[in-house]
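Every protein chain except one is present and positioned as in the full complex.
Presenting chain A:
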Amino acid sequence: MNYTVRDSTPGDCKDIMRLIVDLAEYEKMPNEVKLSHKELEADGFSSNPFFKCLVAEVPEEFKSKEGHTIVGYGFYFFTYCTWKGRVVYLEDLYVMPEFRGKGIGKALMSRIAQIGRAQGCVRMQFTVLDWNKPSLDFYSSQGALNLTAAEGWQLLRFEGEALEKLAQSAN
């Protein structure tokens, strides 16, 4: 079955949103998705985009049971490491279950690695849930290193009320 990996366009946002929700369901957190496809469009396709997204597309004759031809996506942006420089951050990588095992995930990831290298990035970074064995195995096979295990890094956040409270006390 053939497929193409290409840059997304504003018209792809409804499909991307659909896949974002699918991935959130897989990660057991579907209620956490608050974003709309309109916000995605505004934030990703203006003159100062906050992210980039690649999509994997199959021809009409291979469309999914529900009639979709956009069957996977790779969502990324650029970050910075004060020790080494530019980093490409892989925020989401997902392929619909019925299209797995055909190399689509690897193709999306490779293209992002290529884009990262073209921008002078020294590293790709991402997070994975500790129970997600299929993904943990896939990334290890590509040469990924678990920094939480190897170096003890913990991911923290300030959000909602805590962020507001902190902001309000600024001078």
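Keep this in mind: a residue touches a chain if its C-beta (ideal position, glycine included) is under 8 Å from a C-beta of that chain, and two chains touch if they have at least 3 such contacts; residues count from 1.
By our rule, contacts and distances are computed from a predicted model.
For the omitted chain of this complex, the UniProt record lists the protein as "Diamine acetyltransferase 1", which is one of "Spermatosis associated 17", "BBSome complex member BBS4", "Diamine acetyltransferase 1" or "SREBP regulating gene protein".
Touching the chain that is not shown, out of A:3, A:75 or A:99: A:75 (per the contact rule at the top). Mapped onto chain A, the interface with the missing chain covers residues 16, 20, 24, 29, 32-35, 39-40, 43-44, 50-51, 75, 77-86, 89, 91-92, 106-107, 109-111, 113-114, 116-117, 121-131, 139, 142-149, 151-167, 169-171.
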